[in-house]
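Just below is one structure, and these are the notes that go with it.
Here the complex is missing one protein chain, while the rest keep their positions.
And now, subunit A:
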Amino acid sequence: MDKYTGLKFFEHIPAVPDNGMILTRLGYRKTTTVLDDDYRKSLMENINKGLMLCNTKGVFGTFKIAKRDEESVELDNGVVLKSRSLSKLLSSSMDVVLMASTVGKEIVDRIVDEVNNKDAAFGVILDAVASETADAALDWMVDFINKMIRREGKKLTKMRYSPGYGDLPLSNQKLIFDVLNLERLGISITERFMLVPEKSVIAIAGVEGVD
């Protein structure tokens, strides 16, 4: 059996980030930041341009928890995630969902070009759009998976975890990168466990019963 059997790939994730989140990322404060109508209009146009440059893809796979103790969680594919806080998050879970999303190379290249050579203000807006879209894609996948497993009386943990959070070392990105066959989404990983293109994210959630 192919080791990637059971992975679900999404070629086009229709995730649209919340404008408020994009603005917050850019330092906007609702009660204090002042934008006139013209500026607001062009800002929204720039955000839309960013959305059009995102080619949002994703993948997820569900894996049984083979063993769990306070220190670590072992999945049935042999992957061991060593983290006390992740183990705590997964305390009521029978399965783990590993997922990843990316907004693709086009927008990342454009951000670099705008910031370095053209319109840096536009570049930082694109940067915020790309980051928020990659996150929104994970939200979208969580929602999707929840709908899928609801019929079995199951749901995902409210929180999701990522390598580099708390006590889960970033090196786990490589383990998950391999399990999810992220090369297929056009993602690569550096020696120091960073995903390329930059606006790509990995997350972990547990599957538990509906209360």
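Here is the rule we use: contacts are C-beta pairs under 8 Å (C-beta built on N, C-alpha and C of every residue); 3 or more make two chains touch, one makes a residue touch a chain; residues count from 1.
The rule is simple: contacts and distances are computed from a predicted model.
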item: UniProt protein name of the chain not shown, from "Peptide/nickel transport system substrate-binding protein", "NADH-quinone oxidoreductase subunit H", "ABC transporter permease" or "Methionine synthase"; value: "Methionine synthase"
item: Chain not shown, touching residues in subunit A; value: 1, 5-6, 8-12, 14, 23, 26-29, 32-35, 37-39, 41, 43, 48-49, 51-53, 94, 106, 111-112, 115-116, 119-125, 127, 144, 147-148, 150-154, 164, 169-171, 184, 190-194, 196, 198, 209-210
